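Dumping the structure here so I can ask a few things about it.
One protein chain is absent from this view; the other protein chains keep their places.
By written order: A and B. Residues from 1 in each chain.
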Amino acid sequence: MEKNKNDMVLQKIRTIIGLILKLVIVLVIAFPFYWMISTSFKSYTEAMLFPPTLFPKEIHLENYGHVFDTVPIVTYFFNSLIVSLAVLLLQYLIIVPAAYSFARHDYHGKKLFFGIVLLGLMIPQQITFLPVYFMFSKMKLLKTLIPLIIPFISNPFGIFMLRQYFMQIPQEIIEAAKLDDASNLKIMFKVMMPMARPALITIGLLSFISTWNSYFWPLIMVSKESLRTLPVGIAALKSSETLQQWHIIMAGNVILVVPILLIYLMASRKIRNSFVYSGIK
Amino acid sequence: MGTIQLKNIVKKFDKNVVIKNLNLQIKDGSFTVLVGPSGCGKSTTLRMITGLDEPTEGDILIDGQKINDLTPGKRDIAMVFQNYALYPTMTVKENIEFGLENKKVSKEERSARVKEICGIVGLTDYLDRKPATLSGGQRQRVALARAMVKKPKVFLMDEPLSNLDAKLRGQMRVELIKLHRKLGTTFIYVTHDQVEAMSMADDIVLMKDGEIVQQSDPRSLYLNPNSIYAAQFIGTPQMNIISDVLEDGIQLGFRPEKAFLEKIKEEHISLDGIIITKELLGSEIIYSCKSQYGMLMSKSSLEVSEEESVEISIPVSSIYLFDKNGKRLTVDENSKKKVLKNFMAGAEKK
Partner (left out) sequence: MKETRLSISKKRDRITGFIAAMPAMILLFIFTVYPVFYLIFYSLFSGSLISDKKVFIGLDNYKQLASSDTFHQVIANTIIYTVLFVGLTMVLAIVIAVWLNNPKFKKWNNIVQGFIFTPHVISMVSVSIVFLWLMDPDSGFLNLIITKMGFPKYPFLSSPSSAMFSLVLVMVWKSVGYYTLLVTAALQSIPSDIYEAAELDDAPKIRTFFKITLPMISPTILFICVVASIASFKIFDSVNVMTQGGPVNSTNTLVYYIYSYAFRYGKPGIACAAGVILLILVCIMTYIQFGIGNKKVYYQ
C-alpha cells in the first residue's frame, strides 16, 4: 500500500538522522581524548602548528620520556596509589562497624551519631580545608601523606549506604543464625558482609576514583614535591619549564587519565550504577 | 457499531511464535471475555486490537474496516488498564478530559461529558483530587470514566478488577454488567478468573497457548465443553476425568455437582468410594473421595462423615466422553450406554 511504503521510508530516514546525531555526540565527547593522545605523540613544532594536524606525522614516544625527566612522575604515581589504596582499605575498617551499629544495634546517642554522619554528608571539603590545614600544621604532619588519608576514611556516604544495605537484611536470617548459636562477629562476617558485597564494591569504586582524581585537597595539604599526587604533579607540568610544551604536558595527562579509563572500561556499567545510586541517594 | 474481526493473526516476539493463526469474531454490543491461564495470549490479543502491539501477520478489522495502520489513538477505542495507568500529576477531571482535549473537543462539550460520566460512576465529588489521594476502587472508576467519556466503539479491559479486594471486586462486577447494559457498546474483557468470565460474559473466548479452544456463551461452555481443557477450566472443583479404563483411550468425565452421594432415580452408573476430606462451603460441601479410579470430587449438600464408604451415582446424561487427545466425543444415547456398559464391566473385573 502506498501509505505503508512512504511510512517505511520516513522511518528509515529518521533512524539514520538519529544515528548521525548520536555519532556527533560521541565525537564531541571522544575528540578531546583523541586530541590529548595525538598531541602527546607529536613533536614540539608539529604540536604548535596552526592550523593543527589531525594525525601526528611521526610518533614521538620520547615525549613520555621527557615527562619522566622533567618531574618525578613515578613518585607521583605511587603517592596517588598509596593514598587511594590506603583510603580504600582503612575506610572499610572504619565504616563497616559504624554502619552495622547504626543498622542493627540500639544505644544511647545513636540518633546524635547519625546526625553527625548526615552533617558529614552536607559539609564539603571546600569549607573544612582551612581549619584542617591549620590542625595538621600545628601537629607538624604537613610533610606527610597523612592529611590526604585520615580525613577520608570516615566516608559518610559509605556509612549511609552500608547502613541501608544492612537494614535491608531480613531480621529472620540473623535470628536463624543466633538460633544456630553463632557469635555476633561470626554473623557479621559470614552473613552480613557477603550480602552487602555489592554495596562494598560500589563504595570502593567511587572512593578510589574520587581519591585518585582529587586535586584541591592534595594541592593544599602537600607542599613537598616528593609527596605530590599525580593530578597535582601533572597540573604543575603546565607552569614549570614545560610551559607551552603541550606535547609533553599531554603525555603527562595521558598517564594521569589511563588508569581510571582502564578501570572504567572494565567496570563501566557498575560504575555508572554506583554514581546513579549516589546521586539519587 | 462495534464488530471486531481478527483474520489469520500471527504474532511473533523475536523468534518466539506466541500466536499461530488466530481467527476471532466479536459481535457488536456483546460482552466478550477472553479467558485463559497466564501466557495463553489473551492480553496479547487485546493489545493487538488496541494497536499497542502490532500483529506480525494478519488483519484487524472494526466494522469491516481494516485498522492495522491506525495508531491506537485513532481507532475509536478505549481501554481500562490493570493498574489503571492514571496520570498521577493531573486531577481526576484532567485525567478524564485528556483524551477529549487531544481530539479538540470544545470546552463546553468537555464539561458536559465529564459531568455526565461522573454522574454515572459517582465521581462528582472527586474531580479536583489527584489519583494518589484516592482509594483503589475510586481510581478504578476514574479509569472507567476516562474510557467512557470518549464514547468509543469498543471498550477494552485488561484484568481491571484484579487489584481490588474480593468484596469490591464482587461489587464492581455487578457495576460493569449494569454499565454494559446501559451503554450497549461492545466490551472486550480479559481475565484469568473463570468465575468472572462466567458471570459477566455474553460470549466467552477460552484460549490456550495462543489458540482459541472454544468460543461460546457461558451456558454452552459449561454444558457442552469441546475438550477436557474447556471442561476443566470452567467449574469449581474441576470436572472429574477417568482415563486408562476404556479401550481406544476414551476418557470419561463428570462434574462434581453431578456426583451424587445418594440414590438417584435416573439412569446412572455407580462407583464406590471412601470420603477422605470435607470442605464446608456453607450451603454445600466439597468431598474428595478415594475410589478405584483415583481421587474423585463431589459437591453435595448432603452431610457425610469422613472415612465413610459411599456409593457415588452419576447420571448417564451428565457423563461426557473424550477421546485420547482430550477432544470431546459427541455420541448418540445408545453408543454412550454401550461404552458405559463396557466401563462398568471393566470396573467389576477390577
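Quick note on the criterion: a residue touches a chain if its C-beta (ideal position, glycine included) is under 8 Å from a C-beta of that chain, and two chains touch if they have at least 3 such contacts.
Predicted model, so just to flag it, every value in this text is computed and none were measured.
> Specify the residue from the set A:I25, A:I59 or A:I201 that touches the hidden chain.
Counting the whole complex, the residue in contact with the absent chain is A:I25.
> Check each of A:L49, A:V74, A:L89 or A:I201 against the chain that is not shown and name the one that touches it.
A:L49
> Write down which of A:I59, A:V74 or A:I116 is the residue touching the left-out chain.
Spelled out, the listed residue whose C-beta touches the missing chain is A:I116.
> Among the options B:A132, B:A166, B:L280 or B:A345, which residue touches the chain absent from this view?
In the complete complex, the chain left out is touched by residue B:A132.
> What residue numbers in chain A mark contact with the hidden partner chain?
15, 18-19, 22, 25-26, 28-30, 32-33, 35-36, 39, 48-52, 93-95, 97-98, 100-102, 104-110, 113, 116-117, 119-120, 122-124, 126-128, 130-135, 137-138, 150-151, 153-154, 156, 159, 184, 209, 212-216, 219-220, 231-232, 234-235, 238, 246, 249-250, 253, 256-257, 260-261, 263-264, 268-269, 271-272, 275-276, 279-281
> For the chain that got dropped from the picture, name the residues of chain B it touches.
The missing chain touches chain B at positions 50-52, 71-74, 77-79, 81-83, 85-90, 98-99, 102-103, 131-132, 146, 150.
Convention: only the chains that are shown with their structure count from here on.
> Between chain A and chain B, tell me the centre distance in angstrom, where each centre is the average of that chain's C-alpha atoms.
The mean C-alpha positions of chain A and chain B differ by 57 Å.
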